[in-house]
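Only one protein chain is missing from this complex, and each of the others stays in its spot.
Labels run A, B and C following the written order; every chain starts at residue 1.
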Amino acid sequence: MSEVMQSQKESNSSALSFHTQKDRKDLVFVNFGPSHPATHGTLRVLCALDGETIVAGIPEMGYLHRGFEKDCEVHPYTQCIPYTDRLNYLSAIMNNVGFCKAVETMLNVEIPERVITIRVLMCELNRIIDHLVCVGTNLVDLGALTNFWYAFNPRESVYNILEKVCGARLTSNYIRIGGLSRDLYPGFETEVEAVLDEVMVGVEDMEKMIENNRIFLERTQNIGVLSAEDAISFGWTGPTLRASGVESDLRKSEPYYGYETYDFDIVLGSAGDTYDRIYVRFYEIRESIKIIRQALKRLKPGPIMTADKRVALPPKEMTYGNIEGLMNHFKNIMHGILPPMGEIYDATEAANGELGFHIVSDGGKNPYRVKCRAPSVMNYAAYQQLIEGGMIADAIAILGSINVVAGELDR
Amino acid sequence: MDSELLQRVFPLFIALALALLIPIVFIILSRFMGPRTNDPVKLSAYECGIQSKGQVGDARHRFNVKFYLVAMFFLIFDVEVLFLFPWAVWFQNDILYGFVSMLGFLGILFFGWYYLLKRGAFEWE
Amino acid sequence: MLTNTELQEKIKSLLPGAVIGMTDTYGIVDVETNQKLPQLIQILRDDSSLKFDMLLDIVGVDYSEYPEDKPERYGVIYHFKSLAHGHRLMVRIYLDEDEPEVGSIHDLYKNANWLEREVYDQYGVKFLNHPNLKRLLNHVQFVGHPLRKDYPITREQWLTETDDLMDEMDVRLREKGYR
Partner (left out) sequence: MGMNPQTINEFPVITTRREEVIAWGRKNSLWPIPFGTACCAIEFMGAISSVFDISRFGAELVRFSPRQCDLMIVAGTITHKMAPILKEIYDQMSDPKWVISMGVCASSGGFYQNYCTVQGIDHLIPVDVYIAGCPPRPEAVFDAVIRLQDKLENKVEGKIPPAQFQAVERRFDY
């Protein structure tokens, strides 16, 4: 009986699929365009739809190309830092750290212990809010609107802290070459502890909402699967690559800023589908909270700027006290920071993956060429292969899970 | 129509009149009060901001038959639920008779549903 | 994890005549090659002891105003990383001024397609037998290549009509078997 039913099913499904030979006239061309709730404003895909399935999709980018690289060539190094804020504007401090670390390595500048701990702490805090926004908006695109507020409320409290520390909520511009722009405010540790608990409450609320929610599971499990080889070939790094099961994290493979002394582990997915990419981010938030708690214990009072004269401004009494301080102050301000001539490529583990800066310096005040290696470009390059064959509703779920941030995508 | 029956049904007529009146009033009001500029760009299809010069498809196409079938299935089972409402209101008066009659009605539709399930009409591929 | 010196010897011996120079910029081996670049990258990727399986980035640089004189005006730098062994590599090639072109590696790495389009868009470097060498970041009616040093930063160019991408769509549909 079942064979008959089975064979009928084949004939039935073929009977159901009406067009046997492929004909272009049956396709509907739709612009899943730049101004669309799910494309975060600046991504566009021209889709050829056969019914609901996307037969062919042409992604397009460049709608937020603001000329970051050309602007960096006409500004001195210190003034390039605010431009790096606007690359991945969900986690601005990570871009600052990426840029300043590259320049400091070029200048071979020794940065004090407290600055390293604060940088690690701030990077992990920014990784949390980046993941919160990514998962929050991804679930909103899937229709789970309450998660938007579960994700955004703890994020607002993190923003309160960031605003107290560096004066701006989103574009913090907090890191300087050789140190920090200002020190932490007193009472910072207790507030961070309170916020971490709030983040954990938000994350657990979100997980309770979607854990065995059939709609969520149906719409994300083995949707937009990318195998490990394809992920590597697309140059994927960060949570999306780890969701495909490849263990690659710069904080472990090429540790910087003492990451090898912190104990945290890498979160790995197995199937490389949208479900894994969302859950990898949930668990990475837990790992980041572990790191922040350890970093808080290591915070010791100390200088927040390196003593290296080529980079740091002398203290005020030196500037007004003697002529050497005044000359040093004058030279740093007027001639800026002069890294030696040469090229460098330095990478850090940002929220979306490996954020690398290739800086070419001609010894002058302005960088000769700055190229930002943005993980979002690689994530979006794989988008065509991910959506073709799937339904248009899956394309929205996949786009949310690869977290394409337009600022660093189009630079 | 004796007055007693009219008495009971009259609120229904009021509701019906209101239901007709309100949309018509709004349409007339908006025609006079709302400012209106009908230039061709404004009336063009919304393609997420891309100027669609006709080559982006309109929806008049031969579609896969499964969409039509799903609409039919929904119609059948939605009407079935519709009949449950008056039955649920009246159900308290005579429980045994009500239950048996609805059992017959639901049973017939259950066979239809089971046939569709086994026929694989609900798989969406 | 090969150390840099072993890496350098290994690469020198890979493809005779392909490697021109070898330097070490801040801890990453920097190999300069000539037009044999695609074959060299093919070997670098498939060689078991090297196994550079990830193309991180393709960076274009215009060396026209660089104080230290470089062999040619345009430089294209490829960044590689080997996930298996963990070492990194920079492969660079200098291209002359009037028609800079180099072989495309879009069939070796899947993200190379877009990265090469971006370098073409910003610097005008042509990548031979690239399937779809179009602008990536700037709009279709943009004239010139903005990141060149001789392009003034404030020269704006307006776009009157967005690209409808139908040409790329036709190619893609033909690949999928639609007439």
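Operating definition for what follows: a contact is a pair of C-beta atoms (placed from the backbone, for glycine too) under 8 Å apart; a residue touches a chain by one contact, two chains touch by 3 or more.
Worth saying up front: this structure is predicted, and the values here are computed from it rather than measured.
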Practice item. From the touch rule at the top of the page, work out which displayed chains the omitted chain touches. Key: A, B, C
Check your understanding: Just one of A:62, A:224 or A:238 touches the chain that is missing; which is it?
Key -> A:62
**Study point:** Among A:35, A:53, A:319 or A:366, residue touching the chain not depicted
**Key:** A:35
Exercise for review: State which residues belonging to subunit A touch the missing partner chain.
Suggested key: 33-37, 40-42, 62-67, 70-71, 82-83, 86, 89-90, 133, 137, 148-149, 152-153, 155-156, 159, 169-171, 406-407, 410
Review point. So which bits of subunit B touch the chain we can't see?
Key: 33-37, 39, 41-42, 44, 46, 48-51
**Study point:** subunit C, residues in touch with the chain not shown (by the definition above)
**Key:** 137-139, 142, 146, 151-162
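By our rule, only the chains that are shown with their structure count from here on.
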Practice item. Take each protein chain as a node, join two nodes whenever their chains touch, and name the resulting shape: line, ring, star, complete or other. Key: complete
Revision key, fill the gap. Outermost chain relative to subunit A, judged by CA means, is B
Revision key, fill the gap. The pair out of B-C and A-B sharing more C-beta contacts is A-B
Point to revise | Separation of subunit A from subunit C, taking each centre as the mean of its C-alpha atoms, in whole Å | key: 24
Review point. Which integer distance in Å separates the CA centroid of subunit B from that of subunit C?
Key: 57
Revision key, fill the gap. Shared-interface residues of subunit B (touching two or more other chains) are 50, 55-56
Exercise for review: Name the residues of subunit A that each touch 2 or more other chains.
Suggested key: 27, 29
Practice item. Provide the residue numbers of subunit C that touch subunit B in the complex, in ascending order. Key: 161-162, 164, 166
Exercise for review: Please give the residue numbers of subunit B that touch subunit A in the complex, ascending.
Suggested key: 47-50, 52, 55-57, 59, 61-67, 69, 118-120, 123, 125
Check your understanding: Considering the complex alone, what residue numbers of subunit A touch subunit C?
Key -> 22-24, 27, 29, 46, 48, 55-56, 58, 60-62, 65, 67, 69-71, 73-74, 105-106, 230, 232-235, 237, 246, 248, 253-254, 341-347, 354, 356, 358, 360, 362-363, 368-369, 371, 373, 377-378, 381-382, 385, 410-411
